[in-house]
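Removed from the display is one protein chain of the complex; every other protein chain stays in position.
By letter and in written order, the chains are A and B; residue numbering begins at 1 in each of them.
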Amino acid sequence: MIIDHPLLGPRDSAEFTYMGDARLIDRPNPNDTDAAATFFDYAYLRDNPAGWHRELWFHEAGDRSWLVVTRNTLTHEISKVELARDVARAQGRSK
Amino acid sequence: MTQKNRIEGGQIDRDANLKFTFDGQTYHGHAGDTLASALLANGVRLMGRSFKYHRPRGPLTAGSEEPNALVQLRSGARQEPNTRATTAELFDGLTATSQNRLGSLSFDLLAINDRVSNFLTAGFYYKTFMWPKAFWEKVYEPIIRRAAGLGSLSFQDDPDAYDKGFLHCDLLIIGAGPAGLMAALTAARSGADVILADEDFRMGGRLNSETFGIGDDAGADWAAQTVAELTAMPNVRLMARTTIIGAFDHGTYGAVERVSDHIATPMDGKPRQILWRIYTQKTVLAAGAIERPIAFNNNDRPGIMTASALRSYANRFGVAVGHRTGIFTNNDDGHRTAADLYAKGVKVTVIDPRPDAPRSMDYEVLAGAQVTDTMGRLGLTFVQVRLSDGTDRTIECKALGVSGGWNPNVHMTCHQQGRPAWNDALAAFVPDALPVGMIVAGAAKGDLSTAGALVGGATAARAALDLKGRMPKLPQAEDAPVTVTPFWYVEGASRAWLDQQNDVTVKDVKLSHQEGFKSVEHLKRYTTLGMATDQGKTANMGGLAIMAELAGKTIPEVGTTMFRPPYTPVAIGALGGRHRGQDFHPKRLTPTHAWAEEQGAVFVEVGNWMRAQWFPHAGETTWRESVDREVLATRGSVGVCDVTTLGKVDVQGADAAAFLNMIYCNGFAKLPVGKVRYGLMLREDGIAMDDGTAARMAEDHFVVTTTTANALPVYRHMEFVSQCLVPDMDVQLISTTEAWAQYAVAGPNARRVLEKIVDQDISNDAFPFMACGDVTVCGGLRARLFRISFSGELAYELAVPTAYGDALIRRIMEAGAEFDITPYGTEALGVMRMEKGHAAGNELNGTTTAANLGMGRMVSTKKDSIGAVLSRREGLNQSDDLRAVGIKPVDPADKVPAGAHLMAAEGPVDAAHDQGYVTSACYSPNLGHHIALAYLKDGSNRIGETMRLVSPLTGVDVAVEICSAHFIDPEGERLRA
Partner (left out) sequence: MRYSGFRVIKEALSGHKGWTPAWRDPEPAEHYDIVIIGGGGHGLATAHYLAKEFGQSRIAVIEKGWIGGGNVGRNTTIVRSNYLLDGNEPFYEMSLKLWEGLEQDLNYNAMVSQRGILNLIHSDGQRDAFTRRGNAMILNGADADMLSTADIKKRYPFLNTDDARFPIKGGLAQHRGGTVRHDAVAWGYARSADSRGVDIIQNCEVTGFRIENGVCKGVETSRGFIGAGKVGCAVAGNSSRLMSKANMRLPIESHVLQAFVSEGLKPVLPGVITFGAGHFYCSQSDKGGLVFGGDIDGYNSYAQRGNLPVVEDVCEGAMAIFPMLGRARLLRMWGGIMDMSMDGSPIIDKTHIDGLFFNGGWCYGGFKATPASGMSFAHLLAKGEPHPNATAYRFDRFEKGLMIDEKGMGNQPNLH
């Protein structure tokens, strides 16, 4: 597969390490009263869709960016590649 | 022997005489021959035996789709089983042997299977061999395994080299027949970067096997001229002898180039084959079409082949397989073969089931006739024909060409789950859903005429590259319309072969249907139709057609089977490339490697690192002697060890402390500058991920160390937290594992040694336990010093830029000479950390919690850190959880091996009573007996208990005492000395 890195252009997926669903960005608040439940959901449950999937890839043999790749799990087509840091900020994560 | 079947013409070099042997018999052929064409020229039709019934077989085809003529090519370590004689390029000195026989090829004892074939129908083995139960592995299976398989491996290491490479292009064209060549010409003239690959050693595809022309030239000449023009263009890469093996995602294609298979041994320094990964924007698939046979009784005898193969042997290779030849065809293309052979003086009889079969030349045409059977034990002698009037006639012939129409070669269109579509006019599947970026042209698309191929090739290239302007004028070529009335098998055919290699007959398909295996997938798996080395390229359609008829459905309703990569089988060596032997993985060498080699160190693989394991002295006969000496010398005076392989991550930024607070379960915010702290990292699931130290070099600068094994995962994890969870924290990370050479100097004299190296004051007051700082060494070289200890001794770790690593170890050795400084390896390091009770990889095994390690209280509840929330789950906090403990044998002579399990002193020894297990063990030269670290249920409350340590696997059953894991200096006085 080829991942079109937002900074570096098209790179072979073999340069990357895969982690999984991009919702791992949405780490719950540990101070919430239901943190035990929200962390269980966060750490263990997955939509695992057959179709479009936003997922985290790390450019390990490259610039060490974490990317959010939107990829179809039925066809492997990639429609969008974003820097995970931008995605995290857009989703309201800060410090 | 003479080449008695050699006729004039063809693209062989008659001046180049090549000598070769088959089954020990010497023959001659010419450059441009394949092994099959040369053998046929010599009158040899019998080249192999079928898989199951050991039927005598000769070539069915003249290409890579060959199911029958498989041989063992070459000999010795280069022996290559299952090589298609139809594609093996002849070279001088070639040796080949036949395979899958017991006895000689012409007298194969296992041909008995053919006599009892009625008992060996599809799936018979699922129904028997079940009694008595023990007989399967002992009796039946060994017999089956010996009889099965095709060729043999040599049992020697492959002596040849293989390479891998990467290519990029705008347009990849697969197949160099008329469509591929015209596509290449069109694309290349537009200036695009083009790769044209063809599996054959001679480009041109079917043009090399046909007599008709293109423009004013013979087809083969036009092909040669076009190849010459393309060769001269700098933007074109022509790759003959190169098979595109698969269409992978996003325009990535695998290709295998056979660099040296056409010569006896690779030229010096050259690989046998190269695996190319081709990245292309667009692809034109011009893989042609494959002629399909018709099934009739005993249609598998040597001498019976596809009509187009007969034509190839005659036109391209100058071989008439039989001087009396039959052609059995249901379509006009079969008559082309008849005409070509007739023109070359072969006596031809055409058997055509169509009542209105065309008559163009003076050869005999039996319209409305069918071949009902054949004769000839080791090769065809007679065919039996049912004439239109119902009478039978026997025709003597040595060759029979069969044509049931052509199947577009859709193989590669299916590699990304695409299924082909049915085309009624051709009675064949044509490409439908395609891999992204692929366009199909020519016969592969179903355009079976030469003119159609030329137009298709040009059109495909223009579409692929989005070329504007007028279509160029293409040369004239034959444009005969192609229609096929399906004719799959002769009425009454039973022992009529569909899959010749796997011996699947019409009867097997019928039986499969009778037993309920009605889907294509079931048919394939139950009968093994299409599962042979040719992936059923000539077989599948016949099977499908019969299934459709039995089910009362159309062929497309029955379905189609998938073709999977690779297009043709690929040498595993090519896929492995250079990654074998010592080059399997890269070797990472530490900065002291050369020096350690000088010391005679024994090295050990630690991941990809090579680390000194111990440094044997003269006279030491076992590793234990060396290791014991290194441990005692270090604890007695001073030792030095290269710990560069431990991961190092530089953490900088205003939020560096806050970031580490997030990464480690224990607190780092308040760590003063100039101090080091032990840190435990959890995964988000609350399990220990890694441990190490973080040294605060400045307010906004930490140096984090990880274990050797986790250097990469920890760094990746830290970047994840930084970029994805706390994107606005001011923190920058970089892995500096390779940037710094780092050595542990340990033992009571460590300070005295380092005082001679380090330029600054490192007295206990100035640089106490757990101090750290930037220093200079040897009069000004920048360095980092950490007063940390894995061994439990007074110890430091000193780091300098890697380039100075070799110099530093030599300086340390010089400085330490007066204290008899001893280099120690990973074994002594391990012994000392066990004596001190420090955890390492064996303890941090991915299932251990902080509590298991006895560090439960380190997990701060006052701050957020990765893993803190889930570490509080009830299952990870049970009263009888495992706890790290020490183990010593009751009898000091006993060993307490790692991997042994702990049981109560009295009571049963089984899984239900398992109390824990030993993680690490060693002999402690300081204590004079073996020691071990273990996890024990409720271990912290069981110190002093005597237990039973068992390892039934290795025959150990000893009494042990549970003790503290801190065997040496439990108060830590040495550390602080």
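Simple rule for what comes next: a contact is a pair of C-beta atoms (placed from the backbone, for glycine too) under 8 Å apart; a residue touches a chain by one contact, two chains touch by 3 or more.
From a predicted model like this one, the values you see are computed outputs, not experimental measurements.
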Problem set entry | Absent-chain contact - pick from B:Met834, B:Leu870, B:Val958 or B:Leu975 | B:Leu870
Seminar exercise, completed: Touching the hidden chain, out of B:Glu137, B:Asp389, B:Glu491 or B:Asp765, is B:Glu137
Exercise. If the hidden chain were put back, which of B:Ala16, B:Ala148 or B:Ala669 would touch it?
Worked result: B:Ala148
Seminar exercise, completed: In the whole complex, of B:Lys127, B:Lys670 or B:Lys862, the residue touching the missing chain would be B:Lys127
Exercise. Of the residues listed, B:Asn5, B:Gln79 or B:Thr693, which one is in contact with the missing chain?
Worked result: B:Gln79
For this session: Name, in rising order, the residues on subunit A that touch the hidden chain in the full complex.
Result: 1, 12-14, 18-21, 37, 40, 43-50, 53, 55, 71, 73-76
For this session: Determine and list the subunit B residues touching the chain excluded from the picture.
Result: 51, 77-82, 118-119, 121, 124-131, 133, 136-137, 141, 144-146, 148-158, 160, 162, 164, 246, 248-249, 252, 254, 275, 277, 415-417, 507, 511, 514-517, 519, 521-522, 525-526, 528, 532-533, 535, 564-566, 569-573, 575-577, 579-585, 587, 604-606, 683-687, 689, 841-842, 845-847, 870, 873-877, 897-901, 909-911, 914, 917-921, 950-954
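In the analysis below, only the chains that are shown with their structure count from here on.
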Exercise. Taking each chain's centre as the mean of its CA atoms, how far is subunit A from subunit B in angstrom?
Worked result: 28
Problem set entry | List of subunit B residues in touch with subunit A within their complex | 249-252, 279, 416, 436, 655, 658, 684-685, 712, 716, 719-720, 723-729, 864, 868-870, 872-873
Seminar exercise, completed: Seen from subunit A, its contact residues with subunit B in the complex are 1-2, 12, 17, 19, 24-25, 27, 30-31, 35-36, 39-40, 42-43, 56, 58, 60, 64-66, 75-78, 83-85, 87-89, 93-95
